[in-house]
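Since the structure comes first, as structure tokens, the remarks are kept for the end.
Removed from the display is one protein chain of the complex; every other protein chain stays in position.
Note that the chains are named A, B and C in the order they appear, and that numbering of residues resets to 1 at the start of each chain.
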Amino acid sequence: MGQASSVFDRSKPKWCPGCGNFVVYSCLKDALEELGYRPEEIVVVCGIGCATFIWSYLNTNSLKALHGRVLPAATGVKLVKPSLKVLAVSGDGDAYSIGCGHLTHTARRNIDLTYIVIDNGIFGNTRGQPSPTTPYLSPTKISPRGWPEKPVDPLLLVAVSGATFIAQGYVGNPSSLREIFKKALKHRGFSLVNIVSVCPTFNPKRTITTIKEKILDVGLDSQRDLDEAVKLLLEARKAGRIPVGVIYSRDEPTYNDLLNANSDQKSIVPDLRVLEIALREFGLEIEC
Amino acid sequence: MGQASSVFDRSKPKWCPGCGNFVVYSCLKDALEELGYRPEEIVVVCGIGCATFIWSYLNTNSLKALHGRVLPAATGVKLVKPSLKVLAVSGDGDAYSIGCGHLTHTARRNIDLTYIVIDNGIFGNTRGQPSPTTPYLSPTKISPRGWPEKPVDPLLLVAVSGATFIAQGYVGNPSSLREIFKKALKHRGFSLVNIVSVCPTFNPKRTITTIKEKILDVGLDSQRDLDEAVKLLLEARKAGRIPVGVIYSRDEPTYNDLLNANSDQKSIVPDLRVLEIALREFGLEIEC
Amino acid sequence: MLEEVSIRIAGLTGLGVEFTTEVIVDACAKRGLHVYTYRFFPTIVRGGYTFSDIRISCRKTSSPPDEINILGALSKEGLRDVDKILSKDALIIIDEEVDVSQSVCKHVIQIPIGKLSRELKTRMNMILLGFLSGLLNLDFEVVTEILRKKKISEFESNLRGLKKGIRIFEESGLEKIVVKSYGGVKSVIRGSDLVALGALYAGCKFFAGYPITPATSIMEALMNWIPELGGVAVQVEDELAAINMVIGASYAGARAMTVTSGPGFSLMAEGIGFAGMAGIPVVIVDVQRVGPSTGLPTAHEQSDIDIATHPSHGDIPRIVLAPSTIEEYYTFTVKSFQLSEKYRAPVILLLDQSYTLNYQTIDKIRNPEVYSYRVSIESSGDSIEVYPYYDSEWVPSPPSKRLLIVASSVEHDYRGFSVQDGEIHASMSDKRLGKLRELEENPVDWEVVGDVDGREVFITIGCCRAAVEEACSRLSKNGRRFKHIPLKQLWPIPRKLREELREAEVVYVVEQNASGQVLRLISKEIPENCIVKSVRRYDGQPLRSRDIVEVLRDGSG
Partner (left out) sequence: MLEEVSIRIAGLTGLGVEFTTEVIVDACAKRGLHVYTYRFFPTIVRGGYTFSDIRISCRKTSSPPDEINILGALSKEGLRDVDKILSKDALIIIDEEVDVSQSVCKHVIQIPIGKLSRELKTRMNMILLGFLSGLLNLDFEVVTEILRKKKISEFESNLRGLKKGIRIFEESGLEKIVVKSYGGVKSVIRGSDLVALGALYAGCKFFAGYPITPATSIMEALMNWIPELGGVAVQVEDELAAINMVIGASYAGARAMTVTSGPGFSLMAEGIGFAGMAGIPVVIVDVQRVGPSTGLPTAHEQSDIDIATHPSHGDIPRIVLAPSTIEEYYTFTVKSFQLSEKYRAPVILLLDQSYTLNYQTIDKIRNPEVYSYRVSIESSGDSIEVYPYYDSEWVPSPPSKRLLIVASSVEHDYRGFSVQDGEIHASMSDKRLGKLRELEENPVDWEVVGDVDGREVFITIGCCRAAVEEACSRLSKNGRRFKHIPLKQLWPIPRKLREELREAEVVYVVEQNASGQVLRLISKEIPENCIVKSVRRYDGQPLRSRDIVEVLRDGSG
């Protein structure tokens, strides 16, 4: 697991022993290295939660944002500095509970960034409450009689919202996860990588073994159209399977493309062109 | 249009001439009457926007909530007073822009309420900005070169989130709309009725005629399962059609059911049973 | 020739009150007259009561008129609530079909507005416009030109109405009302446009916002102009997205801003704290409206002072400015960007609905000096350095060669790295807050007007300045000596305030909210032995100078 020192190492990762975040962290680092990125070219925007501690350990530009507001913050970065590679990192609570609205909107804008969500089915950092991916009717510390919410289906959600790259990985198969990351990072447009992960401390029922039993390998080279992708996801859900691989991928204009915002912003201060606008629109003279 | 005076009339509706809200208002009133409801049994929870002015004109219990927070407020009502019939009313901005996150969560909880969204493809009340259902790439007052967001697909969104009743109506066919309302009101669980409507003042391009051309009647008695419903919606979208009717309907336990909250709350004050809990858990004596 | 005349155009929304106002205002300005306008309008788009007051004067005035001399009513609703505001000799122009027998006013001219508009297939407001432009002696060519420019598609029918209205005026035998004018063509503009222009001048290259009355017009202006200058402006899903996107954009190097009103500002609370903690410069414009909660979305109030000065949990650095003249709508916006960079703090610009949405004549503006702390820092050598994002005068941004920029909502050391250490938190807190002491000593555009030795002292906020200046200049003729401090920097509270009040005998704090938010904010600066009078008007309309005159006459407050 990424033992050799890397340009992306900042400090030694700290999570509970056996935490899935270690795997994600090292696969991501490997993928970035293999694609030849340099730390200065990358901005990692993170929310709050155990998953997002990646930001402390990964040596890149980074913006530690608010809980649930990762995508708007990451969008802001991409819109003014399109030359940067933007990664957004969340846990399942950050992304699908408080952040759920932004997910739909960011997907439909096709913002060119990769959203990595480490989905351990629990709020780890707040010590083990159910999350939007906690299984329906399962008992939890605050719902002994069963959790009364059907889980969010993040892949379907972004599929119907307009995401142009949808993938799922899991922490039991690091080499596949690394490849998924590479595909997602190379994609131009909004990509979601949901990673089925484990939290041995607060969600001990979910282990790599129990996940493994449900894996459905869907490969890394999706030629599916949206209908087929949705069908695959619906069927997997019905069968209780976890599809792993690239589910959907398609080239479409990004938000930056449509806004004609494909070069880096530099604020020219003061911007004297405004004097013309003032004169033209209001006959207003502004002296310098 | 509901000329005869009704127990549900509070004051004369005021919208711009030709506004689709008139039709929705009168169909809803008719549906409530035909189902034999009394004003005291109903709570209308509204957001902010032209659509939501219905709350002023309809004579029921009513809670005028915040922009985008209709569903949480309505959920609160239903959870403590299950005997009430709860209607939530929004415009497309209220429901799908700022309120988008709550939509997914309310659907997956299967809260027993009917959500009526009047979708005129525009922010009417703030004077005509694009909404989440404004067509992709269409020019708007703030995006002369085309609106750069793919529209939200509310029906698909709630379908994959777990809504148990999904319907779409349109203001060009009041009698069908009335029947759709009746079906939705009779449904036990979360029902969304999206109504394709018109705003002649700020969205003049969308008229009843242009809508009518795209209507795809899917009937009022859906026997579809979720896969079929999703397929129908995807196909209609691809074909540029607007499906109208009941798209999906299914009985499932509601959140109230699972929380065992099916009788009306009355606060017993003071609740002396707490003295036992204090003693049992902490050996703490509380004197009265 | 008169020195000033005030007109009210009133009726229902959808009848063109706003359009009529704009044409009259434009035509007056072209004639060298000064104008100030204020429009009252409801939330419903069509069919609600609305009016527009136009003050036409030979002098620059920036507050609503004490009296209305001419009322042009487009429907019977136009007569609502006019008793209190009409001058004794006021003239009412109204449709002949309206029953005016209840009218308090002797001078009522009834003309067949409705009938003629139907006959001529023109709009009612055009007939009224014609009548008024005759009455006010507006130049026909000028008015025609304005009509053509404003709505070319309806030009022909509008012109028909205009001409008919003029004819009716001429047949009425009424005398023309002519206001003196000095100097040439005046420029008229709304505060919203000035804010947008100021932002552009300051190099604002990113805007994200969500529509909300009365801030939408700034947003719309920015959405149109920013792309023209090569920047990015977006309408997003809600205010949470807006503020966080602006933070992301600013982190990445662009001068960035958002605009909103009360409800949206409340939603931005957490984001504003994030900007303050991470030291990311942002500018937030809050155009105030009647609160609390959804309140009266279209009406004027100054009740966001509490939240603007205490915008988030924890000890966050913040700068709150409230421009007091229309010119400052421009200059303060320009300055906000540089202040937010220098102090690494969110700058909140508190505006008035009345100045933001309404046209008034404006003096020639002088651009303030503008300076940017944004730099591109190139690190040398092989190794990658982490830049102390927070702990520096300069604001670099990615991508920078071999340099990483770290910023965080979590407590951090000077490089931006997370810490758990309470001592570091304490020293970082001191650093974040300490910088602002400079502004406490040297507040932005501090000004004391009126009689600097006056013992009766006014403290005003925002647009209240104009009404108070007008009232004071009237009453100082009776020998009373008024000092007047338009409080433009609400946070940090300027130390100079205390000094200026040292000799005060009476302090009037003038603001437009129910609870006296400004007074509460600054009350500890007022010497104990002095009489404090809280002057508040909070009925949704901007202060008039007569409100102040009454207070001063009564001695009440």
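Note that in this section contacts are C-beta pairs under 8 Å (C-beta built on N, C-alpha and C of every residue); 3 or more make two chains touch, one makes a residue touch a chain.
Keep in mind that what you see is a predicted model, and the values were worked out from it rather than measured.
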Touch with the omitted chain, as defined above, among C:I316, C:L357, C:V370 or C:L403: C:I316
Option touching the unshown chain, where A:P39, A:G124, A:P243 or A:P270 are the choices: A:G124
Identified contact with the non-displayed chain, of B:L28, B:A51 or B:V77: B:V77
Contact residue for the chain not shown (choose from C:A426, C:V452 or C:I531): C:A426
Footprint left on subunit C by the chain that the document does not show: 42-43, 48-49, 262-263, 265-267, 269-270, 273-274, 276-278, 286, 288, 290-299, 301, 303-304, 306-307, 309-316, 408-411, 420, 422-423, 425-426, 429-430, 433, 513-515, 517, 523-524, 527-528, 538-541
Residue ranges of subunit A at the interface with the undisplayed chain: 14-17, 48, 50, 53, 64, 66-68, 97-98, 100, 123-127, 129-130, 132, 141-144, 201-202
Interface residues of subunit B (partner: the chain not displayed): 7, 39-41, 43, 45, 48, 56, 59-66, 69, 72-77, 79-81, 83-84, 101-102, 105, 259-261, 264-275, 277-278, 281-288
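In this section, only the chains that are shown with their structure count from here on.
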Whole-Å gap separating subunit A and subunit C, where each centre is the average of the chain's CA atoms: 40
Cα-centroid distance, subunit A relative to subunit B, in whole angstrom: 30
Computed distance of Cα centres, subunit C from subunit B, in Å: 36
Sites on subunit C at which at least two other chains make contact: 237-238
Residues within subunit B bordering two or more other chains: 97-98, 100, 132
